[in-house]
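Of the protein chains in this complex, one is absent; all others appear in place.
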């Protein structure tokens, strides 16, 4: 911790503050600068967290208190300098091969899901997405098929060989969902639902953690830390757009997270342009940007008939558009040195 | 729904769009304006939700699609024009009497809790707050005393007669928490954890629903709708600051929500200035503003020794400061026509 | 400056960084902590500003660089512990008396302005606002009456004795506007138009500086510093709402700025609830909050016939509503210890 003292305080008041710092288990280290005196409090901040109150306890003496240490450990690149990878079935996420996860926003019927699964596989996707439990802003909207949806995903997996990713909404469903899926998705609205993160981690399945709507990078990394600290090493981060003042798009897709996550963490980074834009007509450009910037995978909403989708229809691309998109991505995947 | 057509499209293309609108169960109503033709699609939007795809299906013809109906019903003032109130023990929230809920961020020990409870009661608070289960950004921070904390809250209630409010973090704890508390608090990070909202509603206990960090008013009202739609009429909204670009304070307390919630809904509105500011030195001014603007209650973090608090120590006020604050609020409560 | 070194770097690399810090005119002060080594660089940051590049120059060695000193001086309460006041005609802003500035968004005609001026004076306002030069998002919207508007303001001042405030949009109009007005207003969109700030300061007229739409407190104080540094001591800050993700209101009025500006600066703080809400029906509650929280003055848009206003009609209150509002504010002004 760095404690910045106010200018012009008495030596006596300064001593009181220093004594207090010592009392809380830190060793104070005084630096007298031109305009301010600054105190470094030496000690492990992860175990002693309460110097921040000095500002309110000694309002005449203390101007600000700033932390120094990073708060995350296991997800950090410092802890694990090489890239880590996640393997599902025979596919590696975070390796040389660029992966595409695709499928409908919600699982609606056997026909809808199997048609989509076959089409996305033919176009080059290796992982099938589909929501069985859906978090909906309004209680009057379609909430997903539940276990029936999970069974359809399992069937699609058997028939196509694609791995499956689906969202976990409730701690109580953790075992059920884990039974049917290869990857557990944690949605943006639950990104700081720590009980759910722990439950997901404990299933042992790889976890794809979406960024919350207004989650800072540090908070996202710390939410990921909940997965690794609960002994599940298979974590992927997924950027899906943040909430800003802009209203043209549903969210603002923050593609800058790709180099940032690569710098701060060893875990793979996946981009979801469908949620990010909320508009199918912007998805293709965003996919190209994600590939060029070094993302490890894409998560794309695809529907055989977007107009009749039971949820988020405006942002799902058709089977044809998806196949076209996959062809257009090829030169960019190559330019990025991926397969 | 209002469908705005692009300028200069052919009558044939227009007919195709109109036919599609009819096919989806709406009656189209065409208005030819100076610069644009606009179509009103008449039908109940709560049951037919999929006209928004027209933008992507007919990109040459459709410029935008706008909803007309409000998406919330039970929480709306239209549904219930009079103010609703919530009664806990012998206290009414939302009535003539201005209520103050106060207590520590986390329950830490019997001594800490009872000292605080007695002090806040003496100063005029009627409801005791205290966290037993704590949602923490980092897995390495103090996570609360759990059931032991709930038991201490129950003891403080017995000894002081204060009602109790505490946070529910997990669906699995709903019955346990309901057993010990008078009001269930849903925290900002769980404000769109719909499974938790349903579990809280079903306990039958009054629910205080904090606004999520980047939740729009409409989404907050819809999250409240989850409580009322699950047959629990005792809902209070609680503003605790939103996330903005400003870094001087931890959050930006949006006091404008007081007149807005009063206008849109019949449910009481509570202000939490401690989370809102994240700094004890700004709490007093924010409380005065909340009272003057018509809030029904305050939720304030108070600790016998903020410096030694196990969580959020920078934002908790001391017992003395709290007593002083309560005295300072009196003229404003009077000016607002409250008791 | 505080330079945080990466964990585990060699002593040799550390020495290189320390040498570089010395080379740039600072004295390095090393503190070896548990997890990190931290270097305090002692020297005046206002004259040596370039240590921040160490992060990119020594990416293996330097984790982050944090400034310590406050960047503003003249506006800070440290520089001037007592409250400063601004006197226009016989009115003092920032003193015991609570001041109200009111009038139309735009000056439209003699009749409109004089009717409003008389009505707001009768209701208790002491300063007349009115825009002669209007910044408009679209080039096709009404841009103000210009000099003709200034002359009408001067006439209203002569006839009512009210002081006048109006916005300055262009450096080229600084002398012209100063000739007719008692206070120069700098609008939100020009809050970091530094050339305009300098031109306004040099007229010698008191300046009311609105907060930019996404301006941090520190940036706002620094923009104010441009006024004081150009030898004009008569500065008022005016909060008028910031831009956030919320779309219910036009802006989010940040009333927390009242205690913050009072803490950081000696200059008066004025609240503009009309721009803040963008809706006349929320103005009254926001005024009450502002008074209770310690604002020095209000700036309210009032129009004899809001529906026919040539700009921002949705946010202007009628003459009757204004008179009612002034009556309702009285008990809160009293409770706040003002006149």
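Chains here go by letter, A, B and C, matching the order in which they are written, and residues are numbered from 1 within each.
As a convention for this text, contacts are C-beta pairs under 8 Å (C-beta built on N, C-alpha and C of every residue); 3 or more make two chains touch, one makes a residue touch a chain.
Because the structure is predicted, anything quoted here is derived from the model rather than measured.
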Selected residue (touches chain absent from view) among A:109, A:249 or A:305: A:249
Hidden-chain contact residue, picked from the options C:25, C:59 or C:233: C:59
Missing-partner contacts on chain B, residue numbers: 2, 4, 6-7, 29, 31-36, 38, 40, 42-45, 66, 68-69, 78, 214, 243-245, 247
On chain A, residues whose C-beta touches the chain left out of the figure: 214, 216-218, 242, 244-249, 252-256, 258-260, 263, 276-277, 281-282, 284-286, 288-294, 331-332, 334-336
Positions on chain C contacted by the hidden chain, ascending: 46, 49-50, 52-57, 59, 71-72, 135-141, 169-172, 189-190, 192-196, 212-214, 219, 222-223, 225-226, 229-230, 243, 279-281, 306-309, 313-314
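Note that only the chains that are shown with their structure count from here on.
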Same-site or different-site touching of chain A by its copy chain C, using the half cut: same
Identity of the chain that, by mean CA position, is farthest from chain A: C
Whole-Å gap between the CA centroids of chain B and chain C: 30
Intercentroid distance (Cα basis), chain B paired with chain A, Å: 25
Multi-partner residues of chain B (at least 2 other chains): 214, 281
